[in-house]
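Below: one structure, written as structure tokens.
Let's turn to subunit A:
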Amino acid sequence: MIKMESHIMQIPKLIENTVIEMNHFHVWYHNSHALKDFHIRFQKEQITCIIGPSGSGKSTMIRSINRINDDVDGFTYQGNILFHGHMHSHTVYQNGFDVNHLRTQIGMVFQKPCVFPRSIYENVLFGIKHTKKLLKQEKQQIVEENLRAVSLWDEVSYRLHEKASTLSIGQQQRLCIARTLAVKPTVILLDEPTSSLDHFPFLPMP
Partner candidate 1 sequence: MSAYISKVGKGYIIISTLISMIIILLILGVLFLSSYDAIHGGGWRLFTLTWNPPNNQFGILPMLYGSLVVTVISLVIAVPLGIFTAIFTSEILHPKYRIYVKSFLELLAGIPSIIYGLIGVAFFSVWVGELFHLQSGRTIFTAAVLLSIMILPTIITLCDDAIHHVPQKYREVAKGLGLYKHEVIITSVLPIAKTDIIGAVLLALGRALGETMAVMLVIGSIDKIPTPIYNLLAPGQTITSKLGREIAESAFSSIHFSAMVFMGMILLIIVLALTFIAQQFLKSGQRLYE
Partner candidate 2 sequence: MKIYYVSVLILLFAIITGCNASKKEAILCAGATTVLPVVSNAAEQFKLTHQDVNIMVNAGGSGVGINLLGEQNIQIGMISRNITQKEIEKYPDVHFVTHPIGKDAVVPVISSEIYDAGIMALTIEQIAKIYKGEIKNWKEVGGPDKEILAVDKEMSRGTRHVFMKIVLGNEEAAAPGADLVLGSNNEEQTAIAQSDAAIGMLSNAWINGDVKGLSIILANGEVVEPTLENIINGKFPITRNLLLITNGEPQGEIKEFIDFIKSPGGQKIVEQAGYVSLYQ
């Protein structure tokens, strides 16, 4: 296992500018030690890129932050991750911590696009409609806003109610990003999402 630390440029910044920090974080899957003693601080309103060979633990690290890994068979961890939200700071791996709320704060886009077998319109609203009561008008507005943000609006505005699976893979991935943006997270974790994008459209980050 290659230690990732060596590939990352640590930028010393002030604590108050940090949004996520991982301290001495270890991950095991059954007996294999996937992440060893990992430290990092992510800055607010910055794009941090993590580069490493496949199998070096990039996905493990990113998936540990919003605790998607929790249900993976054989997952154990050591160390802590701090998340500095709007008002409070939390230790992510804490008993009784509202992990669902955490995940609305830290959005995530996966490597391969994964759309639900519903319409494009409903896919955009898939996450947000559970957290907020929305009027019809608001829904329309959210869909348009987020689809525009991923430059998909012009391509699909006339067929919003068709199945999302009719889109091309690249369009599907942009739809996934729009779906994540709609929840208005503070942080977005992107797990190599560009490997599925057919061309590289401009992605404005919030």
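Points to keep in mind about this one:
To be clear about the criterion, a contact is a pair of C-beta atoms (placed from the backbone, for glycine too) under 8 Å apart; a residue touches a chain by one contact, two chains touch by 3 or more; residues count from 1.
Selection rule, in plain terms: all candidates are chains of the complex that A comes from, given by their letters.
All values derive from a computational prediction rather than experimental measurement.
Per the touch definition at the top, the candidate among 1 or 2 touching subunit A in this complex is 1. By the touch criterion stated above, subunit A contacts candidate 1 in their complex at residues 66, 68, 71, 73, 100-105, 107-110, 112, 114, 116-118, 126-128, 130-131, 176, 179-180, 183.
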